[in-house]
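All protein chains of the complex are present and in place, except for one that has been dropped.
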Amino acid sequence: MRTSPPTSWAARVGRFSFRVYCALVLLFLAAPVVIVVPLAFSSADFLRFPPPSYSLRWFNNFFSRRDWMEAAANSFKIGFLTAGLATVLGTAAAYGLVRGRSKRKEALYAFFISPMIVPNIVFALALYYLFSRLRMVGNMWSLVLGHTVLALPPVIIVLSASLQSVDYALEQAAMIHGARRLRAFFEVTLPLILPGMVTAALFAFLVSFDDLLIALFLSGSRAVTLPKRMWDGVRLEIDPTVAAVALLVMLLPTVILVMAALLRKRAMGRGGEKATP
Amino acid sequence: MTAPAQPRHATGATVRLTNIHQRFGDVVAVRDVNLEVQAGEFLTLLGPSGSGKTTTLNIIAGFLEPMTGEVYINEEPATFKAPHLRNIGMVFQNYALWPHMTVFQNVAFPLRMRRESRADIRKRVEETLAMVRLQGLETRLPRQLSGGQQQRVALARALVFSPALLLMDEPLGALDKKLREQMQLEIKHLQKTLGITVIYVTHDQEEALFMSDRVAVTNAGTIVQIGTPVDLYNRPADRFVADFIGESNFLSGKVQSVDATSSCRLVTDGGSVFQGMLGHPAQPGDAVVAAIRPEKIRLQQTGGPSAEENTSQGSIVEVIYLGDWVKYRIELTSGETIVVKVPDRSGDEVHRVGSHALLAIAPRDVMVYHE
Partner (left out) sequence: MTVKGELAAHPTNREGHRERARPRRKRWSLETLILVPILAYLAVFYVYPLARILLLSVYGPRLTFDHFLRMVTVPVYTQVLMRSFRIALLVTVLSLVLGYPVAYLLSNLKPRQVALLMPVILVPFTISVLVRSYAWMAILGREGLVNTLLLGWLGLTQQPLEILYNEFGVLLGMVHILLPFFILPAYSVMIRIDRDLLKAAYIMGATPARGFLEVFLPLSLPGIIGGGLLVFIQALGFFVTPALLGGPQDTMISMLIELQISQLLNWGFAAALSSVLLIATLGGFMLLTRIVRVSILWGEAR
């Protein structure tokens, strides 16, 4: 979109170098992600780039060792539980925020979002204090409860947007024509925010799956998660298995993003927005 | 005030509002509203945006609890009753059709909530869809329908369970003119056939006058006048109503004398003297404004003035030809400008700019209000 007047030669050079600059920055953003791919297939014993040769050695290692597999299983379990809990709590919260008539909405919204801002290390420490008192270190549920707090912000953000696109008149129409409040919610609102809920759940899962700091403190020995195991792998042994795991872990969010995008397309098509006459 | 005509089948509900008051923060949305709607009546709440009509409707529907006042439906207290227990049908401004349900499912919803049998539901949905002339579209989704069709689905949904009361919140606003007029006719006809009570909200005064048995004009949260369309048009209660409904010329002036029958004599700022009817009590010397509808002014070319009529004269400064009417903007000798509306009957010539005009106005058509 051109808003500037016709250019001189100097201006054109300027614009060109500007574009190059931006391209470099974007490259800077994308490059590291790409690096992991050849690395995961490297046959070398340590971090060496470019890899001397390629092999599936580290993938084998990952799938065959019990500690890696247990960590992966834990991460998935905790992730699913977090997704479930956060989505239920978050949907209720979003509904109260969007449909409520309180003057404190902005403040409440900021409060619910704040776990994103509080430094993870501080929160992890606080949870460690709480759960060590309750003797729940190494218990999977302490991780679920902690991750849920972190997962609530993205869930609420996504669901607020989703709810706002559903006209309140739709619920009113249901109520005036005979449906109780709760019935109206399940018949009308819920089906329309379902894509949003699934997206929110996916993001919640991701937040839990990627968390390191809370796991660092609360994993103990019985609830080791994948990031915790990777962390040990990087600090204690220079184990290239981490590269293989990293690649697999990277695929997950990409898949989730694609699913979320597809869901959004479907939601648009179903006309979940306010009815336009 | 003439009483509303009684419908043939009086199965509609009565609605009564007493002392309704509602405030949102600092804004008073509804102020001391008292309203009685007869069974089977078509009553319209008419007013500019923000005048409280939609809020009042929401209170009747039960989406809002008024701060003070009571709502009675069929003389039973309903102020705190949940919306789903009031047995009211409602058509919303944007139709509020559920996008994830088919036409059939939308219309069947109220019956499903009332736990009717499958067979009954099917029968009544089909009947109602036929009544609004939408048969054959049961399996469509709302987004596959045109605006007019969506409107009729909303109507069918609100009528399928034979409610005694129907609320309509500016349902025709989004339709184009021809479609709107057609729907007005259909809704009116349906209402008379079914005999249900309708409370209709609109800001379109032509629509209100056309469809209603009675109209309640709202302004700034209160009802300023309630009456039949004829009453409202010919006897506006105050300047606001005179201005809001139809067109009026407004001439400022002072009261010269008043007599017992509420007729008065006034002198306009320009010096013209008119005999008129007072809209509310006034004293000689009060600053007032005279409202005169353009079509009530007679051009004397069609006959001399009678003894009671006011007379005035001036020259035509603008001619606006509207097809069925001709409007003349006339500058009176007293300096003020007045608009006269005359039907275009074949045989009458259209007067030209600059020609002299002699005007005659009956005193009962000069409504006088405080400034």
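Each chain gets a letter, A and B, in the order it is written, and its residues are counted from 1.
In this section, a contact is a pair of C-beta atoms (placed from the backbone, for glycine too) under 8 Å apart; a residue touches a chain by one contact, two chains touch by 3 or more.
Quick caveat: nothing in here was measured; it's all calculated off a predicted structure.
A.B. asks: Of B:18, B:222, B:262 or B:313, which residue touches the hidden chain?
C.D. replies: B:18
A.B. asks: Among A:197, A:224 or A:243, which one is in touch with the chain left out?
C.D. replies: Residue touching the absent chain, from the options given: A:243.
A.B. asks: Taking the entire complex into account, which one of A:78, A:140 or A:157 touches the absent chain?
C.D. replies: Going through A:78, A:140 or A:157 one by one, A:157 is the residue touching the chain not shown.
A.B. asks: Which listed residue, B:70, B:186 or B:331, touches the chain dropped from view?
C.D. replies: Of all options in B:70, B:186 or B:331, contact with the hidden chain holds for B:70.
A.B. asks: Residues of chain A in contact with the chain that isn't shown?
C.D. replies: Against the missing chain, chain A presents residues 1, 3-5, 11, 18-19, 21-22, 25-26, 28-33, 35-36, 39, 46-50, 89-90, 92-93, 95-97, 99-102, 108-115, 117-123, 125-130, 145-146, 148-149, 152, 154, 157-158, 161, 181, 203, 206, 209-210, 212-213, 216-217, 227, 230-231, 234, 242-243, 246, 249-250, 253-254, 256-257.
As a working rule, only the chains that are shown with their structure count from here on.
A.B. asks: What's the distance between the Cα centroids of chain A and chain B, rounded to whole Å?
C.D. replies: Once rounded, the distance between the two centres reads 54 Å.
A.B. asks: Give the list of chain B residues in touch with chain A in this complex.
C.D. replies: Per the touch definition, chain B meets chain A at residues 61-63, 82-84, 86, 88-90, 92-100, 109-110, 113-114, 141-143, 147, 150-151, 157-158, 161, 167, 174-175.
A.B. asks: In the complex, go through chain A and note every residue touching chain B.
C.D. replies: On the chain A side, the touching residues are 167, 169-170, 172-181, 183, 187-188, 191-192, 270-272, 274-277.
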